[in-house]
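Every protein chain of the complex appears in place save one, which is left out.
The letters A, B and C name the chains in turn, as written, and every chain counts its residues from 1.
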Amino acid sequence: MASVEILDFMGDDLMVVNAARVSFEKESYELTLGDEKLINYLAKHNHVTPFFHPQVQFRIRMPLFVAREWYRHQIGFSRNEVSRRYVDSKPECWIPHVMRERDSNKKQGSKEEPVEYADVCKELMEKSIDMSLKCYNELLAMNVAPELARTILPQSMYTEFIETGSLAAYARLYKLRTTSDAQREIQWYAREIGKHLETKFPICWKALISSSE
Amino acid sequence: MASVEILDFMGDDLMVVNAARVSFEKESYELTLGDEKLINYLAKHNHVTPFFHPQVQFRIRMPLFVAREWYRHQIGFSRNEVSRRYVDSKPECWIPHVMRERDSNKKQGSKEEPVEYADVCKELMEKSIDMSLKCYNELLAMNVAPELARTILPQSMYTEFIETGSLAAYARLYKLRTTSDAQREIQWYAREIGKHLETKFPICWKALISSSE
Amino acid sequence: MASVEILDFMGDDLMVVNAARVSFEKESYELTLGDEKLINYLAKHNHVTPFFHPQVQFRIRMPLFVAREWYRHQIGFSRNEVSRRYVDSKPECWIPHVMRERDSNKKQGSKEEPVEYADVCKELMEKSIDMSLKCYNELLAMNVAPELARTILPQSMYTEFIETGSLAAYARLYKLRTTSDAQREIQWYAREIGKHLETKFPICWKALISSSE
Partner (left out) sequence: MASVEILDFMGDDLMVVNAARVSFEKESYELTLGDEKLINYLAKHNHVTPFFHPQVQFRIRMPLFVAREWYRHQIGFSRNEVSRRYVDSKPECWIPHVMRERDSNKKQGSKEEPVEYADVCKELMEKSIDMSLKCYNELLAMNVAPELARTILPQSMYTEFIETGSLAAYARLYKLRTTSDAQREIQWYAREIGKHLETKFPICWKALISSSE
């Protein structure tokens, strides 16, 4: 099952303000209207350094093919992930709700609409996944090393990781992965992250995701 | 097929020396014995900054499960990779030469020896891969978007990417991925990289990989 | 005046353990003896990724010549600093307690002992600093832009910044900046940081700073 759980965080909107105000030897003890304006100014003019101070830690469970795109975001992130070299618990795989049709426009990965024989396709996928899992189990039963057996598992397999990232790093990920040319599946995860950050850093988050970058 | 091809590079042993010597307002025009000593001193004492200047670019083709570990190395690397969201050419998958047995010691992922019924296991894997590929093709034939169809492909699928990294970054990768607890498959790639770098940066490479870090 | 003040932090020893244990689909709720062993194993074998999750924020006041070396540590750090382009408050400068003698060994920047005419030297430095500050004030009084007037201020001027770094990043800084060839002044700051981190992350800190890297 997909999940995005917040584990810990450091800072608030005020932390960003005070990181910025140190340039002027100033400090705020409570968020003022002037502070909000400053946050918007910083975000709008791409002065991102103050937004790198707040940190958030998540536990995320996502299919491997999504994780591979997620991990392209490196700057400002730390991650530790389950390894199927060491673990041989029952793998779980993802199946699309909507069997989206190919879009001839390569920039978009798919249309919103399902293909004509969506049910047949879904059944095909389920069967393929089942057979892969069955093979995986047989290999383990015959004492093959998990690090080899895992290689036939499908890329729709769920993986789990703990990720710490800065507010600035998550804002950048959010903006790149919620555009229309991002795959629907990764968009969902980016939005889940966004919901958490909007709660913890309401002024900063709004400013960051509406800036032009 | 696995491959590691060097595409371009910048620098040589002398570049490292001159990056270090700038601290002392010195410059070398030809590698001297003193320069070699300096390189060894820097590597031994973990003064790695001069080794970050030389850059090397590779085109690498490796199975996805190896790529996922490879990509954990982020600092000092840039990568661009083929995307099966946009490409639906025939996928190729990797199969182990030796069907290594599980090692009860979890730190090691496998024993050197094959399992008892290695041939049966290999056949099982081949059949599982074939069925996954067949399913993939059927999904594409029914017009499913490649970004969805790809999700049932096995993790042994080959992927290809262009990677630029600094000498220091490759040395760190090499050392972590050629230890005995690294999976055999990633060790092979690390050693292939090493062969190229040993040729281009003979003094530095030797110094870096024999340092204690 | 020199100062190192902790402003905020995220995590504890357990956070590192759980970042590591996610590889094995395990989680600890309280630090066990096994967890301590794991921390030591990770630090000793240079598996540093779990140590990148905890974050600490400091407000630091140090002379500019120290800050310049401090800032060489970039990976895993975020900083915002007072700018004398915008600020023209009275600058404060650092003076050495001990007027250390030149060491003919260039690897060491100085001997422990003072020069023969230490008092004369100190007076010279004080006078030079005073004259620079006086000139700075005169330039400001004649309406010269602070961004130009500041350029004649000495490198012993105190600067102030807010810095967020990961536990792993601080451990690396600590180890490189408390060696005998580091300048005494930066060693003091590294040790002050160390005192804070030893309190917040007792097991991890001890493991990290005694590892061989």
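The working rule: a residue touches a chain if its C-beta (ideal position, glycine included) is under 8 Å from a C-beta of that chain, and two chains touch if they have at least 3 such contacts.
All figures in this text were calculated on a predicted structure; none of them were measured in a lab.
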Identified contact with the non-displayed chain, of C:Thr32, C:Gln74, C:Thr179 or C:Ser210: C:Gln74
Interface residues of subunit A (partner: the chain not displayed): 24, 46, 49, 72, 75, 106, 176, 212-213
Residues from subunit C at the interface with the omitted partner, ascending: 63-65, 68, 71, 74, 85-86, 94, 96, 99-103, 106, 109-111, 115-117, 120-121, 124-125, 127-129, 131-132, 135, 138-140, 142-148, 150-157, 183
Positions on subunit B contacted by the hidden chain, ascending: 8-11, 15, 18-20, 22-25, 49-50, 52-53, 55, 57, 59, 78-83, 86-87, 89, 160-162, 164, 166
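The rule is simple: only the chains that are shown with their structure count from here on.
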Centroid distance [mean C-alpha coordinates] between subunit C and subunit A, Å: 33
Whole-Å gap between the CA centroids of subunit B and subunit C: 35
Residues within subunit C bordering two or more other chains: 24, 49
